[in-house]
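Structure first, commentary second.
In this view, the complex is presented without one of its protein chains, the others remaining in place.
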Amino acid sequence: MGMTDFKPLGEYDRRAIIDALAAGTLEMPLGHFTARIKAQVNTLVDFLYDTYRDVPVKTELSDVTDISIHLRAPSILRKYIRTQVIPDPGFQVPAVPLPTSMAALAFEMGVNLVVALKCCRFVSCHAGVVANEKGAIFMCANSGGGKSTLVSVLMEDGYRLLSDEFGLLCMESASLAAYPRPVSLKNVSIDIVRQLSGKEWISPELSGTPKGKIAYRRARPDDINKAHLSAPAKLILFPSFNPIGGHYARRLSVSEAVMRLIPSSTNYHLLGEKAYLALTKMVAGAEVYEIAYRSTDESLTIVRDLAVKVGL
Amino acid sequence: MKPDWLKVMVGKLPLPNDTLERCQLLEFADSHHVLGQVAAVWAPSVNGKTYDVLNNGLYRASFDHGMLRFEMGRIERAFIGSGIEPILLKGASYVAKGLKAGEGRRVSDIDILVSEEDLVEVERLLLAAGWAFDEATNNEYDQNYYRTYMHELPPLRHNLRRTVIDVHHRILPRTSRVGVNSAAFISGAIKLPGHNLKVLTEIDTFLHSAIHTFADGSLDTPARSFIELHYLFADIPVAEHQALLERAHIVGAEMPLAAALWGLKAYFSNEQAQDLLSDFKLGVNPIVCWAYMHKLENVSTAKLAKLLLYIRSHYLRMSLPRLTWHILTKSYKRLTQRPNLPLPPGFE
Partner (left out) sequence: MAAGPFSSETLWVADVANYTINPHDDVFLIFHKLSGDTHILNFLSAGILEVLKNNGAANFQTIAEWVWAFLDLTVEECPLDLVEKTILQLDDVALVLPQNG
């Protein structure tokens, strides 16, 4: 068993990280989960040093890990010629091979996939979550809803990042657990957030990915260090970016909110009644709104107003 | 996979102390769908992250078992008043009977066995109750193929729930080279207490598992199949071992039984299996042993092993040209050059 302590990844010698990745013994906590990462891809090392520099890691395994990710070539050929990677989470998963230049994307997608499929300790929903000392804002994700931009914007507005990809609901307390990982930004939102947060927080861009241009806004040390603190949901939002329509905020009933949250969950059925009770408890303790907006500024205005309304 | 891991997974050896190896074993168990079964053995005696990882396996199995109980009720609902009591097979029956082999076990499709006379009515009742032939095999070719050659109807998927039932009317395909007496299995089935469903006896359950592992397919889930055989064999008291041999003879399952006993001896050091095997006049095909060993242990050469088993499964299922002989002969030559193969008695 390794006797080393966790230390921010950026403080390690690059050789140590490369060796640990090759051996599959890089241990990284991700909120309440731990991951073991195996890879022999240089671009991944670069990405980790940039976007995960503040995340405490170990180069020897201190214990078994919840998650295992092996970034590898999909075939022997692709190890050497027109090199590609897929994230191999250890079980059958359809993964489109990506060029090694996009190892970052493969890694992020791989980790998200594993959490979505394997997490049994929390009810997991596709959502972005931020919080202050009074409670959390839970933003249900759908494509093009601008959730990640909203998360980034709220991070600048005094909220702590709990997660960009998954809302993790603790079933006993019905409060939200933190899983602070890089916020993934696409296309135009990259520039918006870069302007807002400062370019030192944004990773280099990946162009030509299946989703267009991608960059990551890394989690701040404060977000990472408070990852053990959960927060009760006070405001639940179903946001959509609606450039040609109007803006509005419509309050949803408990039953409507529950029935809309269920399909956004990756493990609701798996967890059964406990998940039902936790979800209904979370919804009953918050106000739920469907909102639409035409611009990032407008979204911030609407959310700020609602936040005041619910006492955040 | 290390050969010892199967023993660890059923509790005959302790979990590895080395963290990396323990990680790898747990990951192997998960990717081979046996994490829940490993958890049933080990979760009560570990804590910390090992417990967390094992617990994930238990969650999934528990979900599957809930789904199974529900589906069993739905099947009984579909057959109300018909007098037909389908026989549950495989994983569904282990869970329904509360066997050790069912603890922590994943269950996906439900396999039922009915007699050929009942088949038309069974099909009619299931279709009336909301099942439909799965799109993937609901074309003329597949429907014909299944009905002419196979031992089961094409898979049925429920319209609302999307769960799948496989309706078997024979133990092995009509064209199988291994002549198994399906009627004996059907007539030997017993009532599942509290249900309008049936299950096989302990001996028949073990034999069916052996047949399914060694004579029906190309062994897609080797770790799971071997673990299953280990538990099912343990359910048969030593006093009934003679009866087991006799039943294997009656139902035509001697070859799969010999192979199963070889597997139990090779991977679990099972002495009772060893004893029974030496009572056999019939040995086990060493090529088959090699192929299974490679499938189980050695990922990089598994492709050849898989090819062999794939060909063999087709060989067993329907007649084949001389192509097969060519490959089998080549493999036999390579096989006899391998020093570490634990060949069954008579082949050393």
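Just so it is clear, A and B label the chains in written order, and each chain counts residues from 1 on its own.
Rule of thumb we're sticking to: contacts are C-beta pairs under 8 Å (C-beta built on N, C-alpha and C of every residue); 3 or more make two chains touch, one makes a residue touch a chain.
Please read all numbers here as calculations on a predicted model, not as lab measurements.
**Student:** In the whole complex, not just what's shown, which of B:F63, B:Y94, B:F133 or B:Y231 touches the removed chain?
**Tutor:** Going through B:F63, B:Y94, B:F133 or B:Y231 one by one, B:F63 is the residue touching the chain not shown.
**Student:** Sort through A:A22, A:V96, A:L229 or A:M259 and give me the one touching the missing partner chain.
**Tutor:** A:M259
**Student:** With the missing chain put back, one of B:L125, B:M150, B:V180 or B:L264 would touch it. Which one?
**Tutor:** Counting the whole complex, the residue in contact with the absent chain is B:L125.
**Student:** May I ask you to list the residues on subunit A that touch the chain which is not drawn?
**Tutor:** 253-255, 258-259, 262, 268-269, 272-273, 276, 280
**Student:** Spell out the interface residues on subunit B facing the chain that's missing from view.
**Tutor:** 63, 66-67, 69-70, 73-74, 76-82, 125, 128-130, 160-161
The working rule: only the chains that are shown with their structure count from here on.
**Student:** Between subunit A and subunit B, what's the gap in Å when you average each chain's C-alpha atoms?
**Tutor:** Computed from C-alpha means, the inter-chain centre distance equals 39 Å.
**Student:** Taking the complex as given, what residues does subunit A use to touch subunit B?
**Tutor:** Within the complex, subunit A contacts subunit B at residues 1-2, 23-25, 34, 36, 61-66, 68, 90-92, 118, 120-121, 269-272.
**Student:** Can you list the subunit B residues touching subunit A in their complex?
**Tutor:** Those in contact with subunit A are residues 19-20, 22-23, 26-27, 30-31, 48-50, 52-53, 55-56, 59-60, 63, 66.
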